[in-house]
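Every protein chain except one is present and positioned as in the full complex.
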Amino acid sequence: MKVGFVGLGDMGLAMAENLRRAGHDVTVYNRTRARAAALSGVRVARTPGEAAAGADAVISMLADDSAVEQVILAPGGVAESLGAGAIHAGMSTVSHELTRRLAAEHAARRQQYVAAPVFGRPDAARSAKLWIVAGGPGAAIERCRPLFDAMGQGTEVVGDDPVRAAVIKIAGNFLLAAAIEALGEAFALARKHGIAPAQLLEIVNGRLLRSPVYENYGKLIAEERFDPPGFRLRHGLKDAKLALQAGEDVAAPLPIASLARDRYLAAMAQGWGDLDWAALARVSALAAGLEGPIANPVASR
Amino acid sequence: MKVGFVGLGDMGLAMAENLRRAGHDVTVYNRTRARAAALSGVRVARTPGEAAAGADAVISMLADDSAVEQVILAPGGVAESLGAGAIHAGMSTVSHELTRRLAAEHAARRQQYVAAPVFGRPDAARSAKLWIVAGGPGAAIERCRPLFDAMGQGTEVVGDDPVRAAVIKIAGNFLLAAAIEALGEAFALARKHGIAPAQLLEIVNGRLLRSPVYENYGKLIAEERFDPPGFRLRHGLKDAKLALQAGEDVAAPLPIASLARDRYLAAMAQGWGDLDWAALARVSALAAGLEGPIANPVASR
Amino acid sequence: MKVGFVGLGDMGLAMAENLRRAGHDVTVYNRTRARAAALSGVRVARTPGEAAAGADAVISMLADDSAVEQVILAPGGVAESLGAGAIHAGMSTVSHELTRRLAAEHAARRQQYVAAPVFGRPDAARSAKLWIVAGGPGAAIERCRPLFDAMGQGTEVVGDDPVRAAVIKIAGNFLLAAAIEALGEAFALARKHGIAPAQLLEIVNGRLLRSPVYENYGKLIAEERFDPPGFRLRHGLKDAKLALQAGEDVAAPLPIASLARDRYLAAMAQGWGDLDWAALARVSALAAGLEGPIANPVASR
Partner (left out) sequence: MKVGFVGLGDMGLAMAENLRRAGHDVTVYNRTRARAAALSGVRVARTPGEAAAGADAVISMLADDSAVEQVILAPGGVAESLGAGAIHAGMSTVSHELTRRLAAEHAARRQQYVAAPVFGRPDAARSAKLWIVAGGPGAAIERCRPLFDAMGQGTEVVGDDPVRAAVIKIAGNFLLAAAIEALGEAFALARKHGIAPAQLLEIVNGRLLRSPVYENYGKLIAEERFDPPGFRLRHGLKDAKLALQAGEDVAAPLPIASLARDRYLAAMAQGWGDLDWAALARVSALAAGLEGPIANPVASR
């Protein structure tokens, strides 16, 4: 298929590469054009619109709502150039409101919108092991399937409404953040009782929870491997806010998301925003007196 | 081995039965004596002390700290009658302070104390699939191993200090409560967006977390199967308090445990204390306006 | 002075009336034009721009950021028609970002922006007893002083930067919300121990806190007088969000604001959004089992 791909972050780069490997005809766009140099065998567009022109489908993998608005909806963006009947598959994690708006804007131009956010970190993107949650018109999802198959290990179709896919992705990231926060608290408790986090993890996850997610994040935290980040803490904050926003719109309080947001902010205040989001656990350690001096505290007023 | 067994709740009854089946010579004690009628092939003691007299080991599986103090340490209790060199294996979930005190009291009588709390619900107890976390003198743990093997599928030895086993069990239950609370919040969010909890669970746990714990509790919550309880909500509250207490003693704040405690209390106030602790999720539903009228609200003062 | 006044809610209507009484030449604009009928002796504009044209100063008293953007910054709005050198005094409670943006947009048009949010409920607006917190160019504030004096009992000047006034107002409302939430929790505790909220209030505020704010809100809560609202709960939610946003931008976690936001959402989910924001206390009563059946619970999905 003729595919436009916008957004070449750690995730996007790997996904675009997998599309090319699968034999698709890929044109990429990235704001920082140099990122595209890492890819061979693709065309490089100078504008998002150029990546969209003539494409069967455009895939976006961008940082946040604001980047999506800029690259898709702003003048010169994807929506302007995408042909009638062509598809935009939004694979970023964005708000449910923006998802609703994208569906409306594309429909108004007789284009189709599929929300297809992914679960998986950059290593899963590289090995085409992402899980894709797809919401949108059934026929459009089917046309995207070869693309999804090239990037992921499976696609869960959740119905006609792209907003469902967005909310499921947001709820999923919320559950991950809750698990990371809980591990951080449990490890701080254990450490202060002289128990190594690795031992607690081995027993509680090894015997009880038996979750690869607890395993992976538990190890990152136990071994304090937060750099380089697989997923940045500041993006974790963004996702906690997406959850809170999704909850607010339907009047559903999410106290663990509120707690996580406060902890992310405390982490940001320590300068940890570009560590892996597993560094959320360091806030529990800080509160328990287990963290050493802060390198560069903000001057007192 | 000659074994005393005190505490015949849902868990204890199944565990005692498995000990008997494995060929051990079992004497049981339960405050409500009629419970013992469910067991054949065991002797029934009239006092805890009688169950302990002459035993190689006494196993306790009681509701909480206060029951353990009553049955083990009070006059006429296990400690008074247990022989020198004999072992008390405490398999209940109790506080780290009581664990420390039990170790000291037994040591003062030249008895041995092994803390051996278990992970698993009554069905795991019946099928001898419990996981046992054992802390205490190595030789004592080894002597208990045939007993543990008859009741569980594995024993994790965590060192000489019984308090380590107590804290690991407490931290484990804290992680379970955090998972249940997080599921409750995520499901309320999903429901108000028109997404069935079962679908969210299938994707997020099926593809991502892949944890039997999320699977089991997720299903209980999605299907609102809270009665009969596998583990009562009021005992979940007790365990949240054990975590908070363990945190307090070492100055480790546990905000998710604080949140869970508040939610358990809200559940108690609705009269849900004897439902399964997965009913914690109903508090999220209540706060989101998804729960119907409360049957018997306390009259407004 | 020749004054434009935009926004005739409960607060704005009273403030505009006081300006007129003080002899100012007032032109009002309100989206729902009929509201202006309550005022005599004022001109009624058909657009915000018409209210601004030729005015020495325009005062805005609108519901939220979005209303301010619409009425001030959108085409046909105040900014377009306000003369060079004229002043916009924004007296609504809005975000610190919008405040920053208003200052920039007005400066770009050689207009002056004064942020002048107020403390006080509609009764204080009617009796010209508001407290005004003014931030902006000193000379502009001085020119507004006769207007402020006609509406309030005092004006606190907090410097050149309008954002300071916005943040102080946001922090002030945060402290009020915290006080209301704390009262709600304390009253629920007292009621369940058989102690009347009024008695607790009399002792704790009468002897200790001695604050008219605790007195007023304490009475509203104790007597369950939430309707008609002085300040709507849904606006309290808005202000909690302004505080969270102001905290987020500088990485300052505000856990009580997070808690209040969750409680406001719970109140919204019960259908209490248009009660007085003191009804936040009903969420504590609900959680404690003291509230009766919810009239129309959302059907369980």
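The first chain written gets the first letter, and so on, giving A, B and C; residue counts start at 1 in each chain.
One rule holds for everything that comes next: contacts are C-beta pairs under 8 Å (C-beta built on N, C-alpha and C of every residue); 3 or more make two chains touch, one makes a residue touch a chain.
The model shown is predicted, which means the values in this text are computed figures rather than measured ones.
Within the whole complex, touches from the chain that is not shown fall on A, B, C. Contact with the omitted chain, checked across B:79, B:189, B:252 or B:290, is made by B:252.
Listed residues B:15, B:78 or B:269: the one in touch with the omitted chain is B:269. Here one chain is not drawn; of C:66, C:127 or C:199, the residue touching it is C:199. When the full complex is taken into account, the listed residue touching the unshown chain is C:190, out of C:190, C:221, C:237 or C:268.
Residues of subunit C that touch the chain left out of view are 96, 119, 131, 133, 154, 156, 158, 163-164, 167-168, 171-172, 174-176, 178-179, 181-183, 185-186, 188-190, 192-195, 199-200, 202-204, 207-214, 243, 246-247, 250-257, 259, 284, 287-289.
Listed by residue number, the positions of subunit A touching the unshown chain are 191-192, 194, 196, 262, 265-266, 269-271, 283, 286-294, 297-298, 300-301. Where subunit B meets the missing chain, the touching residues are 244, 247-248, 251-255, 258-259, 261-263, 265-266, 268-269.
In the analysis below, only the chains that are shown with their structure count from here on.
If you average the CA atoms of subunit A and of subunit C, the two centres end up 37 Å from each other. Computed centre separation for the pair subunit B/subunit C is 50 angstrom, with centres defined by C-alpha atoms. Multi-chain contact residues of subunit C (touching two or more other chains): 262, 265-266, 269.
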